[in-house]
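All protein chains of the complex are present and in place, except for one that has been dropped.
Note that the chains take the letters A, B and C in the order they are written out, and that residue 1 is the start of every chain.
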Amino acid sequence: MPTLDPGLRSLREVVCAANLELHRQGLVLYTFGNASGIDRERGLVAIKPSGIDYQELTPDRLVIVDLQNRVVEGSMRPSSDTRTHTALYRAWTDIGGVAHTHSIQATAWCQAGRELPCLGTTHADHCHGPVPCTVPPSAAEIEAEYEEATGQQILNAFIGRDHRSVPMVLVARHGPFTWGASPAQAVYHAVVLERLALLATVTRTIDPSVDALPAAILDKHYFRKHGPSATYGQHS
Amino acid sequence: MPTLDPGLRSLREVVCAANLELHRQGLVLYTFGNASGIDRERGLVAIKPSGIDYQELTPDRLVIVDLQNRVVEGSMRPSSDTRTHTALYRAWTDIGGVAHTHSIQATAWCQAGRELPCLGTTHADHCHGPVPCTVPPSAAEIEAEYEEATGQQILNAFIGRDHRSVPMVLVARHGPFTWGASPAQAVYHAVVLERLALLATVTRTIDPSVDALPAAILDKHYFRKHGPSATYGQHS
Amino acid sequence: MPTLDPGLRSLREVVCAANLELHRQGLVLYTFGNASGIDRERGLVAIKPSGIDYQELTPDRLVIVDLQNRVVEGSMRPSSDTRTHTALYRAWTDIGGVAHTHSIQATAWCQAGRELPCLGTTHADHCHGPVPCTVPPSAAEIEAEYEEATGQQILNAFIGRDHRSVPMVLVARHGPFTWGASPAQAVYHAVVLERLALLATVTRTIDPSVDALPAAILDKHYFRKHGPSATYGQHS
Partner (left out) sequence: MPTLDPGLRSLREVVCAANLELHRQGLVLYTFGNASGIDRERGLVAIKPSGIDYQELTPDRLVIVDLQNRVVEGSMRPSSDTRTHTALYRAWTDIGGVAHTHSIQATAWCQAGRELPCLGTTHADHCHGPVPCTVPPSAAEIEAEYEEATGQQILNAFIGRDHRSVPMVLVARHGPFTWGASPAQAVYHAVVLERLALLATVTRTIDPSVDALPAAILDKHYFRKHGPSATYGQHS
């Protein structure tokens, strides 16, 4: 095995920890799902290898790719979703991590092809509005560059929407992608999304006619936690 | 760090234990939720700091505030829901603890903006009637004093209703608050409410037309456990 | 503390183990639920004390009552459901144990006031037909002898039905009771009932129009496991 670049050690460690956290939080079954992180200075991404069990995952086993999806380091094939991750890193230069799961409730909303409505303050505390659902790929897109096309559909869903105030998306018929300043935050958003989706499913079971939270409460809760006027937490 | 008042030590300990119990019972995800307790002689409340992980919580880290929400002891910012807690302590002088969660089933009923009907004896053993849901705040209330207004909406929901015989409330679009003679009892009621809400969700899934328990059974079960004629438990 | 009758030691032990198993299987929250067992030769029943945490339960703490509900041994008050247990022991002289829970799915069917239909072979493997639901008590019954009346309603639900081939019942608006040759078997039936109720809830969610299993399959499965022609297990 060739010597690994020591400059990528800490990236490998945070990305490995993020992948293991996905597993610990119960968001992934077997090898479904993956998390990645980027070293912005070098333009390199560390990502889970394709089809590897979480139990066997170590920092050294991660694959390093560049933003054109070329493997730079690692003997294994990278996740089959790699092109979707890199499409997001190229478009949104302020994100540091991406996570993808097939978590139950979020995936069910994807399968239903529905955006996740903001039905309460738990949602408003984390997302400034509904979580969009992508438009399904055309037959031509599926044929040509499917994983690349998935990235493009996500970016399309954020035209006119800020990816920082809604750090998550539902890919139609597939599963959710989430992102954040770091791989750990991307995973945090994956866990939060699963909870928001569960709350929405149960709420609509109790009353199918519940509609979106009024904008005034949405703003109050979102900006209590985010932005210059935030009063939540110990960060000010 | 300044020396902590030894007279508040036991209050800090019971409130810390109550917060950890919320976490152990699976009612809170990450930093969502909080529990508080009051020293009635001194008029001081111990509450969880805002945005702190339950794993890092110790008695010394709790914040002490007075009933006008002034921080008396502690270097961290108190929970963003503090004004709701103190509004309840000011109005109801016989309660010793308050808990707030975003637990799944109770929060879904809040999001649906529905009172939780009393559908069976499990409910009647703990609450003498439905758990009310608050009226959502007006735009003016949201702007001015949102957390204070939440407290006021809870008190409004108990006009003509005894807060001792229904020790819990659903805050519309937000989540539940519960209370009791002590912080531990407030948490007990949070756990019970989550179970009652789950039972109601499943019951209505089986048959959407089920209506409230007849008053005679409600009274029988409630007064078997509560008040001068109680025969349940070993307390008489 | 007075010396306990050594002749009741093994009854105390099996009943204590049955109560702890209810807790271990996740069927009870806090002090909800109870299991009992009978020594048929002496006509004495061991049952959980009222309102005691499962963590504090030991064989010595169980209460011994006779079939007229008189406390024979024990310093604590017996479960508030004791009169329901003894009504079953008096009527059905071949049962050795009774269990009562507020387990989620079974209780939801009780709250809906519906019998649990036999929708598949998992049900048919354990019960020869639907699990009946009692008729709710009249106002007069609630006033007079509520727990005794619950026992009578259960017995009424089994007029023309064999309590051995359907060892479980849904008490309307309340929760399930189950029984068996021993306290352990009563608890086994409580666990099985919770699973059958869950399967029925999900099945009806998928398709509300699913009706009962045809009689030929019901008979095939039930008699494969029960009675003289049984071929299941290693018991023949």
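Miscellaneous remarks
As a convention for this text, contacts are C-beta pairs under 8 Å (C-beta built on N, C-alpha and C of every residue); 3 or more make two chains touch, one makes a residue touch a chain.
Model, not experiment: these values are computed from the prediction.
Taking every chain of the complex into account, the absent chain touches A, C. Contact with the undisplayed chain is limited, among A:S10, A:S80 or A:T231, to A:S80. Check C:P2, C:G160 or C:G233 against the missing chain and you find that the one touching it is C:G233.
Of the candidate positions A:G37, A:P137, A:G151 or A:P167, contact with the hidden chain is made by A:P137. Listed residues C:R164, C:R195 or C:H226: the one in touch with the omitted chain is C:R195. As for the chain not pictured, it touches chain C at residues 119-122, 188, 191-192, 195, 198-200, 202-203, 205-207, 210, 213-214, 216-217, 220, 224, 231-236. Even with one chain removed from view, chain A keeps its contact list with that chain: residues 29-32, 49-52, 76-77, 80, 102, 104-105, 107-114, 136-137, 139, 142-143, 146, 173-175, 201, 204-205.
As a working rule, only the chains that are shown with their structure count from here on.
If you sketch which chains touch which, the chains link end to end in a single open path, with no loop closing it. Fitting chain A to chain B on CA positions gives a rotation angle of 90°, reported to the nearest 5. Separation between the centroids of chain A and chain C, computed from CA atoms only, is 47 Å. Chain centres here are Cα means. That of chain B falls 33 Å from that of chain C.
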